[in-house]
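The excerpt is restricted to a subset of chains, each kept in its original location.
Chains here go by letter, A and B, matching the order in which they are written, and residues are numbered from 1 within each.
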Amino acid sequence: MIIQLNQQITSDDYKQLLSILNKYNFNTKKVRTQLGIYLIALGNTEFDIRIIGNLKGVKDVHAVNDKHKLVSRKWKTSPTSIDLGDNHYVGGGDFSIIAGPCSVENEAQIHVISDFLKEKEISIMRGGVFKPRSSPYSFRGVGIEGLQYFAHVCHEKNIKIISEVMQEEMIQPMYPYVDIFQVGARNSQNFNLLDALGKIDKPVLLKRGISGTIDELLYSAEYIFSGGNEKIILCERGIRTYEKAYRNTLDLNAVALLKEKTHLPVIVDPSHGTGIRELVEPMTLASIMSGADGVMLEMHQDPQNALSDGQQSLSLKQTGSLLEKINATVTLHKKM
Amino acid sequence: MIIQLNQQITSDDYKQLLSILNKYNFNTKKVRTQLGIYLIALGNTEFDIRIIGNLKGVKDVHAVNDKHKLVSRKWKTSPTSIDLGDNHYVGGGDFSIIAGPCSVENEAQIHVISDFLKEKEISIMRGGVFKPRSSPYSFRGVGIEGLQYFAHVCHEKNIKIISEVMQEEMIQPMYPYVDIFQVGARNSQNFNLLDALGKIDKPVLLKRGISGTIDELLYSAEYIFSGGNEKIILCERGIRTYEKAYRNTLDLNAVALLKEKTHLPVIVDPSHGTGIRELVEPMTLASIMSGADGVMLEMHQDPQNALSDGQQSLSLKQTGSLLEKINATVTLHKKM
């Protein structure tokens, strides 16, 4: 059960509410986000919610039988729109395109790509500055200084940026520069990081684990939400299967099912999701039809010489050509 | 290397060709299909194919480095169109819709559904009469008599039918009635069955194995082709993964990749591929954008009371509504 409280609920009314819930053997957890105050009541599944609905200080109450509460569409039936500021939104009916290199490499690159995005009216640029690498001997990113320059250039052009955060300690240093914090697949169940991201007010893009289930992804989102941050974007990025013909198996079933289960926006990453440049276009267009709220495309000014994962990066020209097809497909999908 | 021979190649020219190939240490396999005579030469990867190209009796020659030969797009670059007769085709630019119940249940059902298909201009009806069942105690189909009635009703309306064949012995009894022989996921590597289907001249729809790789699917198709039957349709039907939220994980990456690798048409089965009715529509539309040449939809006049797998069947009304969206999406995809 999710009980939405009035912001001005008195302490007496709150105590009374708790005592009633206590009487009915509920465990409770109070959640205060940017947008509201909620009391999550767990444990008693057969309860007449009208008992609560009429109490003072209670704005609304919903029985949510799902294991996931605050992220469930059973509670909030309309799709959530995430406000990035400056008239940029993700979800809520908008289709978002995020594009950029896997890793930020140098200043020249930032200029070339951000100019391209500006020209194409793409409003979010991706670029890693701290990179998770299987091997300790691989390139691990340009770090916080690279991020500062990245943010400086993009923000001048009214382009928002998204970059991966790998540990709690980096949230504050990165905070002034990033507009969306990305949680990578390997940290999808790094619960301390999720807790910490629940305490900030900037959006978080949460990737599905390398072999994460739909349930686990929603639970991880519930961590962030119940920590106090409602601004969550989910991201399908391919799962690990027996098939060796692609690096990951991009799972569009997950997109279609998540759109049934949650009010949060769902983005697809067809670049990492397949690892094969030729599959990016068909899987991007397929994503739109599966119900995605956006795509995250890896692109590079010179894919052959990309520092990481050049195999899956689109050139600027390929990206431009794909954008037109995306627009046509989005237009059709909205009419349906 | 694939050597296409003239139908009228003389026995002397053929002997000479073999002796040259022998000299260069090739193993050869002669393939005679409905459409041509081919000599597959294996083993010597560094060979100047012009030596062969100018010989008498040789129509054409292609070096094919792929493990798969006759099914490869490296040899036949344009998409294959499968002729079902009476102006019905699968592949080659057409988008095919196959619809019908999981199992044929009774005569009334055949009438209701075939009338619906006729009205909607859907030209292929599916319906199992021999059903593979995990448990020996489950319903196993209406058998050959049901098939006769099924064919009789559909053929009167110029609707082609597709039905699953589970063993070599049933090919001849089913032959007069079915227009496309379906090979199920569990028989995807039943090599004796594939060999036998190579000897007939009717189209075969070959499903990917329950956890079949792309490579294995193409090899299984190569069995049929090299056995003498070029009329092969591939079908993606969902793979087995760790994810329990859907019955299978429909893998559209496979569709996009198969379209790169083979000239054969690729059909998608979103009904069995997901096992969830709500996912059939988004995954059908996504399939089109991933490059599929058609979809196979499970439908039922009364899904709640379907004898098998009602959970994933669309009602007639749902099917009708989906058809309009399919048409709009196919129209857009063709323009791209």
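A few remarks follow.
To be clear about the criterion, a residue touches a chain if its C-beta (ideal position, glycine included) is under 8 Å from a C-beta of that chain, and two chains touch if they have at least 3 such contacts.
Remember, it's a predicted structure, so these values are computed and weren't measured experimentally.
A single sequence accounts for all chains of the complex, and while 2 copies are shown, the assembly in the file contains 4.
The criterion applied here is as follows: only the chains that are shown with their structure count from here on.
Separating the CA-averaged centres of chain A and chain B is a span of 38 Å. Against chain A, in their complex, chain B makes its touches with residues 211, 213-215, 239, 241-246, 249-257, 259-260, 274, 276, 278-279, 282-283, 285-291, 325, 328-329, 332-333, 335-336.
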